[in-house]
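Note that one protein chain of the assembly has been removed; the remaining protein chains are unaltered in position.
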Amino acid sequence: MAGLLKRPEALAGGAVLLALALIALAAPLLSPGDPLAIAGKPLILPLTDAAHPLGTDRLGRDLLAGLIHGARTSMTVGLLVAVVALSAGMIVGTVAGLAGGWTEAVLMRLVEAFQIVPGFLLALALVSVAGPSLAGVVLAIALGAWTGPARLARSRVLALRESEFVAAARVLGLHPAEIAFRQIMPLALPPVLSLTAIIVAGAILTEAALSFLGLGNPNVVTWGGMIAEGRNQLRSAAWLSIIPGLALVITVVSTYLVGEALTDSLTERRPR
Amino acid sequence: MTLVLSRRGLFLSTAALAALQFLPRSASAQSGGRITVAADSEPAQLNPAIAASNGVFYISSKVIEPLAEASYDEAGLRPLLATGWEGAEDGLSITFKLREGVTWHDGTPFTSADVAFSALQVWKPLQNIGRTLFANLTAVETPDAHTAVFRFSAPTPLQLIAKALPVVSSVLPKHIYDGSEIAENPANRALIGTGPFVWGDYKPGEYYLLKRNPAYWQPDLPLAEELVFRVLPDRAAAAGSLEAGEVQLAAFSSVPLVELDRIGKVPGLTVITKGYEALTYQLVVEINHRNAHLANLKVRQAIAHAIDRQFVLDTIFLGYAAKATGPVPANDPTFYTPDVTTYAFDPEKAKALLDEAGFPADASGKRFALRLLPAPYFNETRQFGDYLRQALAAVGIDATIVANDSAAHQKAVYTDHDFDLAVAPPVFRADPAISTTNLVRSGIPAGVNFSNQGGYVNPELDSLIDTALTTLDPAARVALYHRFQQLVTADLPLINVVDWSFTSVASDKLGNIANNPRWAVSNWADLTLGT
Partner (left out) sequence: MTPALRRILGRLIGSIPVLLIVVIGVFLLLNSAGGDAVDAYLASIGGGDAGLAAKLRAEHGLDQSIWRRLIFTLGRLAQGDLGWSVALNRPIAAVIAERLPNTLWLMGSATALSFLAGSALGILAGRRPGSAVDRLLSGGSLLLYSIPGFWLGLVLSVIFAVQLRWLPVSGIETIASGKTGMDRALDIAWHLVLPVSTLGMIYLALFLRVMRSGMAEAWSQDYILAARARGLSESRIVLNHAARNALLPLITLLGLQAASMLGGSVVVESVFGVPGFGRLAQEAVAGRDTPLLLGVILVSAVLVILTNLLVDLAYGVIDPRVGRGGT
């Protein structure tokens, strides 16, 4: 955490994320009622109507309400995907890297099988088949995102396994599990954790792309869905896609900055 | 493959000869050059005699012609391959006089044998609409090369068959298809017809290329040298390509409605709403009558009162539609009647009806929950689904949208009946008997889309539909269909919301566009490109 405080941009990113998290949690209080409700005239320009400060979309749905509730769904999707993908990837990668032999062969075959199927296609097929529920979308996106962490974790573990200090630890007679979790994991972790930002960002963006192809969940607001809906009016009512787009970009940027600062602070703390 | 190539080679040489023959005339005629138009989908197979659908017709109608085409004049029909048709007194036969001097693109003469073959071997057994429409067709006699007599086992109104001709009567060359597996014939992918354009090339995902038929039966036509259908699946790409001058026409609303206002102001481009009058799509709320709530007429009436048609018209369709009063659109010149039960937008009345029906609102204002399945085929059907969910919420009905892609929607609604409400875009095809009565007729097996799969049964309506099907007198048929509209609007087996037609965006350089009520799917023989 010390690393966070040393970097102003990470601090800013953290502040934005915190604010977003609060907004997401307090969405029902900040903007009561259904954000998809038709609240006013269609296509009110932003900053022209006090009742709809960010304007309305082509059906008359309030953009600010959509933005607030969208924060909830978009962040939930991003975080859940990251949690699922990182834990699955870390476990499989580390186990494969350390165990070697048959276990490694079988696990890496599984990773490869998922890896050679383009993740987005898998998500597309899965969402087409299972329908765009939250769990379905999270699972679909995570299925394409866990192989990266798995391979990276394994390659780090492999590289570290051969390193001098691990050899030294072996010579000292440390227990393999101790070597794994006290010597190797802390070193293997940072680059894998540095993928968090990529995965969260990727998940939010993938959700947007699925919405773009008409595979979004029409019962909830997501920023991706808002951008996808607004893109038909990119030329005539650009704010419809620019406003949620900005929200998305700011969130992703903040996630990234915080993720990076965390990575650095983890890197600094590691043993020599 | 080699067969196709050699056939094309053969054709090219005859075409070259024909071109020489016509040289003086075609040189004097105004040449249209190459016209590029946007296409938003690639049909799985292009044979219009098998798949009577607008996506197929859009491309194939330029190559393969029907017996007659729709027209704006009094008769409503313009003869193409048939020059005249006449029904027998007893309604058991219809005699078609066929055009002479027409040749297929490979040079073989077009005769009554082709029509007989198409009717009996293709339209009746294979075509999605013909299988029902020609169910009673027993034989086609060919007393001479240019006469075809259709024999029916039950009285069949000439009015019905005539109105259906543009859709169901695409004629295939017998000598190409006879004796082969029709659905697998290579000519389904490299079409051979009698139309103004001959098949050129198809690059999947890229384009279809059609070329001028120099031996077309109508002198001096076609005017364009080449037609290119550019495959542009993304709707934003169609607008961009028009503005960049890469395409000259985007039909079937491939430019989103919200862009029309802006693009109409781009110099050199015009928004056109004409040319789709016979291709009216109906925005319909399909109802599953197996649901205990929806089986109650008061609930259906409440839903009808909960829908603000003016809002749908203004906001979703941006004015490019008309409010529907019933199952026949108001722009139909023959069958429409305004004398039906109407449902004004009145949420309070809707709530009262729901109370009366015995479904009071609970503490949170909700009465009961429903699953709503909007058809994914159009932006507008999806948006109406979003709107309907809100409109229902306003009267206490908690609808959850179930989003499916085309295949899953087809299965869920029309095969598994796994829905409560659905939003559908059926097409009104000039006569209610072609594809409209199916929406409410009982006894239709599962798996048929745009048909009554909601389990609705109304013996009075069924018998009226059956009577109209064999009533020969046009005036009597019209009266029956007026009654049909009244019954449907009174009992609400489904709810008609608006009727809409498509828009085209065209370059000002194009001439002779939108000049018939099925223009986008007609043969475009007179289409020109000026400078």
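Lettered A and B in written order, each chain numbered from 1.
Methods note: a contact is a pair of C-beta atoms (placed from the backbone, for glycine too) under 8 Å apart; a residue touches a chain by one contact, two chains touch by 3 or more.
Fair warning: this is a prediction, and the values are worked out from it, not measured in the lab.
For the omitted chain, the shown partners it touches in the full complex are A, B.
Per the touch definition above, the residue from B:446, B:476 or B:490 contacting the chain not shown is B:446.
Across A:54, A:138, A:152 or A:203, the residue that sits in touch with the chain not pictured is A:152.
When you scan B:408, B:440 or B:492 for touch with the missing chain, the hit is B:408. Chain B residues in contact with the hidden partner, per the touch definition given at the top, are 36, 41-45, 51-56, 126, 128, 131-132, 183, 188-189, 200-201, 203-207, 209, 226, 228, 230-234, 236-237, 240-241, 243-246, 377, 404-412, 415-416, 427, 435, 444-451. Although one chain is not drawn, its touching partners on chain A can still be listed: residues 100, 109-110, 112-113, 115-126, 128-129, 144, 147-148, 151-152, 155, 158-159, 162-163, 190-191, 194, 198, 201, 205, 208-209, 212-213, 224, 227-228, 231, 234-235, 241, 245, 248-249, 252-253, 256-257, 260, 263-264, 267-268.
Operating definition for what follows: only the chains that are shown with their structure count from here on.
With centres defined as mean CA coordinates, chain B is found 44 Å away from chain A. The touching residues of chain A, when paired with chain B in their complex, are 34, 36-38, 42, 58-60, 128-129, 131-132, 214-219, 231-237. If you check the complex, the residues on chain B that touch chain A are 235-236, 239, 256, 258-259, 261-262, 315-316, 374, 376, 379, 382-383, 385-387, 389-390, 393, 400-405, 408.
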